[in-house]
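Here the structure comes first, spelled out in C-alpha cells, and everything after it is commentary.
All protein chains but one are shown at their positions in the complex.
Moving on to chain A:
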Amino acid sequence: MALKIVKGSIDRMFDKNLQDLVRGIRNHKEDEAKYISTCIDEIKQELKQDNIAVKANAVCKLTYLQMLGYDVSWAAFNIVEVMSSSKFTYKRIGYLAASQCFHESTDVIMLTTNQIRKDLSSPNQYDTGVALTGLSCFVTPDLARDLANDIMTLMSHTKPYIRKKAVLIMYKVFLKYPESLRPAFPRLKEKLEDPDPGVQSAAVNVICELARRNPKNYLSLAPLFFKLMTSSTNNWVLIKIIKLFGALTPLEPRLGKKLIEPLTNLIHSTSAMSLLYECVNTVIAVLISLSSGMPNHSASIQLCVQKLRILIEDSDQNLKYLGLLAMSKILKTHPKSVQSHKDLILQCLDDKDESIRLRALDLLYGMVSKKNLMEIVKKLMLHVDKAEGTTYRDELLTKIIDICCQSNYQYITNFEWYISILVELTRLEGTRHGHLIASQMLDVAIRVKAIRVFAVAQMATLLDNAHLLTGNMQRNGICEVLYAAAWICGEFSEHLENPMQTLEAMLRPKVATLPGHIQAVYVQNAAKLFATVLKSQEGNTDGTAAQETSQLMIERLPLFVQSANLEVQERASCILQLVKYIQKLQQKDVEVAEEVSALFAGELNPVAPKAQKKVPVPEGLDLDAWINEPPSESESEDEQPKAIFTKEEHKHSRPRHTEVDEKELAKRREARKQEQANNPFYIKASPSSQKVYQESTGVEHIPVVQIDLSVPLKVPGLPMSDQYVKLEEERRQKQRVEKKKKEKKKRKEKHSGRGKKRDSGPESEEDITPAHMVDIVTEEMPENALPSDDDDKDPNDPHKALDIDLDKPLADSDKLPVRSHRAAEAAKSPGEAGDAESAAAQEPKKKSGKDKREEKKKDKDRDRKKSKEEKKKKKHKHEEKEEDLLRGQAGEPVVQSEETSQVAEPPTSTSAEVSDLDFWLSNAPVPSNTQEAATVAAAEATPMPEVVSSTAPDSEPNEPKDAEMEETKSSKHKKKKQKKEKEEKEKKKKKKHHHHHRHSDGGGEESVQNGTVEEEEPLPSMSNYCLLAENSYIKMMMEDADQVCDIQGNLQDGSQVVVSVIFENKCDGFLKSMEFNVLDSLNAKLQRPEGSGPHDGLTVPFQLPPGVSNEARFVFTVQSIVMPQKLKGTLTFIVKNEDSSTHEKLDFKLHFTCTSYLITTPCYSDAFAKLLESGDLKCSSVRLEGVSMPFHHLLARICFHHHFSVVERIDSCSSMYSRSIQGHHVCLLVKTSAQTVSIDAKCDEPTLLGNVLDEIKQTFSQC
C-alpha cells in the first residue's frame, strides 16, 4: 500500500510540465496533432486527480494548447478550481488560463463571483492584482454588477499598485454595467489627482476612453485636464489628454482658443516626436472646430504644416507616414496651406513603402483644383504605367477616378479630356476595376449632355476595337467597359456618325465570348441601333439598304438566341421575332422606322442613389399595420416576420439548429416552399438578377494569365489625353488674353486710372471656365423628398449605454448594488450615501448627502451649518409628501439663496458647474482649475501702466509704483517712432485681454449685487498686467503676483506667491536660452529646482520666434508678508538673427505689494460679525478725499485690485473681507458721503493692515 503511494508521487514527478510538452511537440513535428491529442488525454487524467499542483500543471499546459488553437473550454471548471487555490503560484496559473479562454457565454463564470470577491479583498496585494488582471479579461455584466462595489473600494486602496489596476478595470465594469458609471465617477475623478503618477495615468486613461465615445458629458472636466496638461511631465498622460482635447474641441470652440497657446508651446519645446505629433493633431482639430473664422490662426496652421513637413522629410518611415496622415486632416479645412507642399507629396508617390504611397494618394485627392487637376492626373497616369503589382495599380486607378469625379465633377473643366483619360485607363491589363471605369463613362455620358457626341464617337471606336481591348479573354475585368460602350452607343445612337458600322461591330460572333450581362446589353442596344439605322435608311428612300440591315440582324441574332445566359436568350429571341416581323412589313413596302424607334423613345434621366429611400410615406399609409389579420401563432412558426422577432430568433437559433436533423430540415423546407408558392403575397427573388450577380463574381475565379507586353496596348484612332492637356492650356491662355483685353476695354471705358494689376498674379479658380458649356444634369429625386440624412449610428455600440450625464447630482437610483448580508462592508462606499427607502432612513440620508457637499465647500463654520440645517428641517416640516423629502438635494439652492451674505459659492449644482466651465473658458489663458480660476479672477490687481484703453480711458487707473519701468541703456536710443509702435502694441495687447477684463468685472459686479445694489453702470475695465521691463528686443509684462494657496486651506503651505510673466519678442530675431533670475532677499526667495544653487537662474521653458509672446510662471517663497518689498532681477537671453547671435540682458524689479498677499475669501455676515466681536483685531482707519466715482465702482476697485470680497452692503456703506496667505483676517468698513470715503479697518496684524491701507489710498489717489 505504502509503496503505491510512493509510486504515485514519483509518477507525479515524472508528469509532463509545460516545458516537457513544448519539447515534445517540437520533437513530433510530423505527427503533431496526434501527439497533442495524447497529451490532452494525459491532461484529462491529471485534471481528475485531487492534487492541486497536478491540476495547475495541467491547466498551464492547456493554456499553451489554447494558443495553438485548441479549444479548451471543456476544462473551464478545472480552471475555476485552480483559480481558487490558496497558493499564489496556482492562483496565477488559474487566472491566466481563465483570462485566455473565458468569455461571456462561459457558464462556470457565475461560480467565480465569490472567489473573485475573496481574492479582491485578500491581504496579499498580488492576489488582488492577479484577480483584477484576470477579471479585466472576462468580466461579464453579472460580475460587473456584483463586484462593482468591491472594485470601487479598491480604488482607494493604500497600495498604488492595486489602485491603478482598480481604476483601469472600472472602464470594463462601466462597459458591462453602465449603471455603475454615475456612482463611481466622483471617485474616478478624484484619482486624476492621485499622488502616484501610475494611478493618475490610469485614471486619465479611463476617462479619455469614456470621453472619446461620449465627449459632451466630459466637457466639464476640461479645466481639470487643462491643469493636468500644463503641469504633467509624463508623456503618456500628456498624449492621452491632448488626444482627449482633440475630441472635446469640436463641441466647444472656446476650449480650442484656450488650447492653442499651450499646445503651440509644447510643439516648440518638446523633443518627443510622439507628443509633438499629437499636439499637431489636436491643434488641427482645434483649427477645424474654429472653422477659419480666426485669421490670426494662420500662424498656427503654418506651424503645423511646417512641423509636418519636417516629419514627412524625415528618414524614419514611421514619421513620414504619420506626417502624411496628419496632413490629410489639415487638408479638409485648409487645403491651401497643404497645396503648397504638392512637390513633397508627389515625391512620396515614389516611395518604396506602399503604405506611404497610399497615404500620399489620399492627400492628392484633396489637393486638386480646377487648375492642377490635369497635371496631377497626368502624373498619376505615369505612375500607373510604372506601377508593379496590381493592387497598387488598382488603387491608383480608383484614386484617379475618385479625384476626377469628386464633388460632382467640380474640378473638371474639359470632359473630352476626362473621357479620353477613361479610355486610356481601359488599356490596363488585369484590373479589377473595369466596372468603375464603365460606371464613370455612363455617368458622364448621361449627365453631361454636351459631351455625348464625343463620348459616342469614342465608345464606337472602343466597340470597334473590342478585340484589342479584351484580347482573348472574358476573364479580364476591363471588358466591363464594353458594357458601358454598348449602352452609350445604343442609347445615344442619334449622335453616331456611322451607326451601321457600330451595329456590325456589336453583332460580331466574338461577342458571344463576353460575359452574359454584357451580351444582354449588346443585344438590347443592337436593337436600338437598328431602329436608328432604319430611320436614316428609310429617309434615303433606299428600300434595299433597310432590308439588308434587317437581314443582318436576322442572320446574327440566332447566335445569341442559343446563349446559355437566360437574359441574353430571352432578349435575343424577342428581338429576333420583332425583326422578322419588321422584315415582312418591309417586303410589303410599309414604312416601319417611325414605329420601331418609338419602341425606344424617351430619355432616361439619372436617378439619385438615395431617391428610393427618400420617397415620403403617403398620408394615411401605415406600413406597420397588418394588411390582413395576423395568422395565429401556432400556424406559422417559421413564417414569423423576421423584422419583428429578430432578437428572440437570434437567441434561440443556435441550440435549435443543432437539434434538428437534416431530414427534418429538408421536410420543413419543402413545406415552406409549397406554402410560399401558394402565397400570393410572397415576393420571390428574381432569378435573373441573381444570375447576373453570380456571373460577375464568377469571373474572378478563373485563373488569370498575365501577359507581359513590352509595348503598351494602344487602341488605334483613340486620342491621347496628353493632347488635351496641351489644348486646354492653350485654351486657357487664350481666355486669359481675351480677359485682359476685355478688362483693358473696361478700364478705358471707365477712364479710371487706379485699376489694380489683376492679371499679373496667377489666375484664380474662378477664372477658369469650362471648355464648353457643360450642363450637368442633376440626379432626380422624388417630389417632397425628405431632406434629412439618416443617422448611420450602430445601434449595437456598447458605448451608447455610457452616454450618461455625469454632472447631474446623484439620485437615489444611482447606487451600486450591495448584497444585503454584507451591509457593514458596503457602508464604506460613498455610493451608499443616497441609499435609503424607509421613512426612518430619510433623515440621515439627507444629512449625509449634505455633509458631502459641505466638505467640498471646505467650510469650517460649524455653527452656521447647524443653523442652516435647522432651517432646512423647518422647511421640510411644511412639506409632507415623501417625494419631496427624497428630493432634499434639489431643495438646497433655495436654502442657499436665503443666505444672502454668501459671496462666491463653490460649485455645487449642475448649473453652477456649467457656468463655471463657461467662466473658465472665457477667462484669460491662465492655467488653473475651476476653483483657482474663481480666486484668480477676483484677485486681479495691478492696472495697466498707461492710459490708453479705448473703452474707458478716463477711469483707467494708473499706478506707477507697480509699473516699474526699468528702461535699460539700449532702450534709451529708441526713436519716437518706436515708441508709437509700442503704444500700438499695447493697445493690441489690451484687446487680447479684453475677455479677461470683462470677466473680472463680472466678478466684481456679482459681489456687489449680493449686497443688493440697484444702480447699474458699466464698470471700467481693469487689467492686472503691468509692464515689468522692456528693451528693443523683449518686453516683459508682469501679472501681479497672484497667490496660489493650497486649496486644502493649509496655511503653512500658503507662503507661496506665483508670478506670471508674459514675454514678448519685439525684434525680428529668434530669442532663446532665456534665463530668469532674481536676487533673493532674506524674506522672499525664488523657488528653484532641487540641486541648483541660490544664485542660479531659472530657464524659461520656451523660445520665442519673432512677434510671439508667451507666459511663464515663477514661484516665490515668502516668509513675512507684513511688508511690501522689491526684488531685483535680470533676464538673460540670446538673440539669434540670420547671420549673428548676441547675448543680451534685461534688468527689472519685481514689486510685491501687501495686497498681493491677500486672497479673496468669501465670508458670511454672521461669521464676519463674530470675527469683529472677538476683539482680537487691531483697528485702524483712513479717509480718502475727492473720490468722485460711484460707490459700486469703488467697491469693485477694492475687490479687484486688493482682493477683497463684499460681505454686506447697505446703501453707501459696505463691509468687506479678505484673508492673507498666512491666515490674517482683514476686515474693512467702507463708508462714503459726498466725495469723502472713510475706511475703517481691522486686522490681527497691524503692520500688514497699515500697508494695505496705504496701498488702497494710493490706488484712489491716482484716479
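Heads up, the rule we're going with is that contacts are C-beta pairs under 8 Å (C-beta built on N, C-alpha and C of every residue); 3 or more make two chains touch, one makes a residue touch a chain; residues count from 1.
In the analysis below, contacts and distances are computed from a predicted model.
Trainee: From the list "DELLA protein", "AUXIN SIGNALING F-BOX 2-like", "Aldehyde dehydrogenase family 16 member A1" or "AP-3 complex subunit sigma-2", give the UniProt name belonging to the chain omitted from this structure.
Mentor: Spelling it out: the chain absent from the display is recorded in UniProt as "AP-3 complex subunit sigma-2".
Trainee: Using the touch definition up top, pick the residue from A:Cys60, A:Leu1071 or A:Leu1177 that touches the left-out chain.
Mentor: Of the candidates A:Cys60, A:Leu1071 or A:Leu1177, A:Cys60 is in touch with the missing chain.
Trainee: Which residue among A:Leu219, A:Leu251 or A:Met273 touches the omitted chain?
Mentor: Considering all chains, including the one not shown, the answer is A:Met273.
Trainee: Quick one: say which of A:Glu193, A:Glu313 or A:Asp353 touches the chain that got left out.
Mentor: The one listed residue touching the chain not shown is A:Asp353.
Trainee: For the chain left off this view, which of A:Gln45, A:Asn114 or A:Asn235 is in contact with it?
Mentor: A:Asn235
Trainee: In the whole complex, what residues of chain A lie against the chain that is missing from view?
Mentor: 13-14, 17-20, 22-23, 26, 53, 60, 63-64, 66-71, 87-89, 92-93, 96, 100, 103-104, 126, 132-133, 136-137, 161, 164-165, 168-169, 171-172, 198, 201-202, 205-206, 208-209, 212, 235-236, 239, 243, 272-274, 277-278, 317-318, 320-322, 352-356
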